[in-house]
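What you see is the complex with one protein chain gone and the rest in place.
Chain lettering (A and B) follows the sequence in which the chains are written, and residue indices restart at 1 in each chain.
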Amino acid sequence: MLLVFIMAIQIITLSGCWDYRDINSVALPQLGAYDIHEESRSGTSDLPQEEKLVDLTVVIPNLSEEVKAKFRIEKTPGLLIGNSRGQKPYSSPGDYSPAVASIIVFGEDEAATGLNKLNEALSRGAKNPHTVNYSVAEGRGENILRVPTDDYSTMGDYLRLLLRSSEKRGFIPSSTLHQFEVDQNPGKNPVMPLLIIKDEKVMVNGAAIFNKDKMIGKVGLKETQYLMMLRGIESNGNLPYILNKDGKIYDYGSLSITNNRKVTMERNGNEFTFNISIILEGGLNEHSSNVLFTQNKDLRKEIEDQVTSDITEGCNKFIKRMQEEYKVDCIDISKYALAKWRKELQPTIDQGFIENVAIKVDVKMKLKSIGELN
Amino acid sequence: MKKISRKPLADDQAWKEAKQKIPDTQLPAALNDKMQMLQPYLQKGADIITRPFYLEGEPPLSAVSIHLNKVIDDEALNQHILRPLMLNCRRESIQDLGAQNLIDAIYKTSITASQIRKINTFAALVQTIFDGFTVLLFDGIEEVLVIDIHGGEFRAIDAPPAEQTMRGSREGFIEILDVNIALVRRRLRDPNLVVEKTLVGTRTRTQAAILYIADIADPKIVSEVKSRIDQMNLDGIVASGYVEQFIEDNPYSIFPQTFTTERPDRMVPLLLEGRIGIIVNNTPLALVVPALFVQFIQASEDYYERSIFSSYIRILRYLALLVAISFPALYIALLSFQPELIPYDLVISFSRARSSVPFPVIVEALVMEIIIQLVIEAGLRLPQQIGQTVGVVSGIILGQAAISAKLASPIVILIISVSIICTYALPSASMVLTTRLLRLPIMLLAATFGIFGISFGWMIVQTHLIGLESIGVPYFSPLAPMRYPDLKDSFIRVFLKKMNRRPVSIPMQDRKRQGNDGKGPEQQ
Partner (left out) sequence: MKDKAGSTISSKQLIFLIIGSQIGIRLLYLPREITGIAQEDAWLAMLIATIVPIVSLFLIDRLGKRMPEMGFTQMSQALFGRFFGSILIILFIVYVIGFESVVVRIFSEVTKLYLLPRTPLVVIVFMFIFTVVYAGSKGARVIGRLNELLFYLLLVNFLVLMIPIGEADYTNLLPVGEAGWDGIGRGVLIAAQYYAGIEILLVFYSLVNRKDEILKAGIIATGITAVLYVVIVLICESVFGVAGMQHQLFPGLVLLKVVQIPVIERLEFIFLFFWMGMGARPAINMGFAASLSLTQLLKLDEKKYLPYLLMVIGLAMYILALLPPNLLTVFDMARYAGYGFYVIGIVYPLIYLIMAFARGGKVKQSA
């Protein structure tokens, strides 16, 4: 009976197969770049309001092994992302399946105008994962896609390996769709890794600072490091140190460290004081002098102190810059104030809050291991 | 309790007709009259051997022995019946003793065969001849001696081919019922083991035995099984499979509701749990009811190995069941409906692999599935050596050829092969058939609705399984209804010492299996 029923349903429904799409007729974009529309290349169909258009550039690997090119790059303009996808059928065969893309590169100019309108299409499409990695390119995003890759099969492969869990390898923030959305909650602001092209290669060069969905600044690699530590993104990275005595360098080297953050806060009327304690733990990679740690008990302490003062200084400088220049909380501490006085603070937390609070940084460095050499 | 709606019978039309053909009269005394009456039945049976002889005496008593050729043990007939009667028989005359006493004297003093009885009606005489007994007819005596010296040529007890184990006994059931019962009895010497013989099949008159342990098995289930067997009214029952189809609750289901085994050492523990065994003559496969779904995933070896290994293997088998049914479907669903659910590299390599195949995934998978099913079927029917060759040839050559002819991608061959291997990892042959059949509709559902179709298919199968009953016992127990104590012996098998009580999924009278509630006797 069961079988008869199933067969009956089959007969009724097999006439449909509405959603059946053969995998070989599907275009599987690996990464995309979202940019402001370039005037020179006009649309393939009549599109409204030329000045508001965006360009969607995607890398689609070629499935057949018989063709020479490993992938092709497709660029279509549109009012927004969904509209740009709608232009694909004119220029490329294959059923466009955006849900498989794993990297999005935003152009710098586009990011400055606000990304929520572009993020929409990815977030609204129910099949899209919210783990797609976001990054900002210096200049146009599509240029990143067009950088020739000989050592990786596609730029997508390269960027995926570069950006996915990048914080495990260095002080590079990684941002996903989910984080981008969550970081726009009251009192929070997103950051994204910043990509540049240098010597025909794509590399990470710092971070992009956002005020909600609008990019407002870029910071270099060194500052990104402080940003990561202040923001409390747990990461592993490499830190150099230089020890001076009487104006003379007597030892230098590098440490591999992991960071951690604890925030406490006090309120006095309308005066807010945040205490950020950054805990760094790590081991020595190398050092230049042949001083033995067992003989010179102070060396370890000196390295720790040096790193502590370096980081404290850098962090304070960064906080100053944030409060004076960016005027947004990109180190994710307002949430602790919200956790206590949400009703009161929530309406004004994003306007003029972070500029007027006192932020104290306390760095603790613990050199836990020195490796196998003495 | 659910009953199959069939015509009520026991002594109904067909039986009566069959009986009416043979006049149910008393036998005459004279040998010639008896032979005269038998003549119509004997003359058309070339395999019926009538052997006239004389019992020595004054006057010699003429007698005839009738038996079917090669059904009885010739040696026994000669040694234990004919020889003593012809050579050593006492010489008392009929007149001296009287007919009644003479026949008693004959079988008490002369015949050394052990199974012997007397009958005196014609119908019974004819039946016993055709049932394979040796009958002795004497002149002047109405009663006839019936001697059971069944024998002749039959297969020796052999290792069960379909249920081989590493550690279990090497004995499997054979075609002869009495031997099979003996195999069980040798392992289960409980006086409470009941063996009830009955005849099934109005024409084949096949012997069947119902085995159960009187103080464990639930009498309601026993009587239900008996009544279902009695209700069978088919003219020919040649194998236990016939009986199976008649006693199961839901003949339209694709799930086996009767457990078949060819191992006496698999049957005995099942009897000890309160189940009922049915052995049919001429079939080396015994039936055990009520059957549960979990039983089909268990093998006898599970109980011989230590519990950790058997638990591991069992979990693997459940996994195999899942994979066997839904792996090809999953491939179709993921590739044609939800490519975003698989890692990107995998999608690309899948679609690269099948970029040269011109068919849709479902066609490719269906073609390979059907080819492989046919290969299995061909391998089963062919002689063993050729069968193996067919398997290897088709496995290697067909697969390679299909790939290079761009009929199929290597992945689909891999997927189908894995699901076939998983199918045959199941210990029960009937569950293997179910799996082979179930794979196809799930594949079609996947091709129509993707993962939603698989989910739908599983939901329907699951509901169907829960609704099934085997002789009124919930088939999917102990999983639904959840019988928590029985979970000890479902996905895993715990240490034997911990299984103090019989499973509650099978109704029984006596729950205690061992020890003093939790502690083995030696563990006081």
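To be clear about the criterion, a contact is a pair of C-beta atoms (placed from the backbone, for glycine too) under 8 Å apart; a residue touches a chain by one contact, two chains touch by 3 or more.
Note that this is a predicted model, so its numbers are computed, not measured.
In the whole complex the chain that is left out makes contact with A, B.
Within the set B:31, B:200 or B:479, the residue that contacts the chain not displayed is B:479.
The missing chain, though absent from the display, is touched by one residue of B:35, B:86 or B:341; that residue is B:341.
Across the entire complex, the residue among B:29, B:162, B:239 or B:466 in touch with the chain not shown is B:466.
Where subunit A meets the missing chain, the touching residues are 5, 9, 13, 16, 18-19, 123, 126-131, 176, 178, 181-182, 184-186, 335-336, 338-343.
Residues of subunit B that touch the chain left out of the display are 337-338, 340-343, 449-452, 454-456, 458-460, 462-463, 466-467, 474, 476, 479-482.
Assume only the chains that are shown with their structure count from here on.
Centres computed as Cα averages put subunit A at a distance of 66 Å from subunit B. On the subunit B side of its complex with subunit A, the touching residues are 252-254, 335-340, 344, 347-348, 350-352, 354-357, 360-362, 437, 441, 444-445, 447-450, 457, 460-461, 464. By the touch criterion given at the top, residues 1-3, 5-7, 10, 13-14, 16-17, 19-24, 26, 28, 30, 61, 63-65, 97, 99-100, 102, 127-129, 160 of subunit A touch subunit B in their complex.
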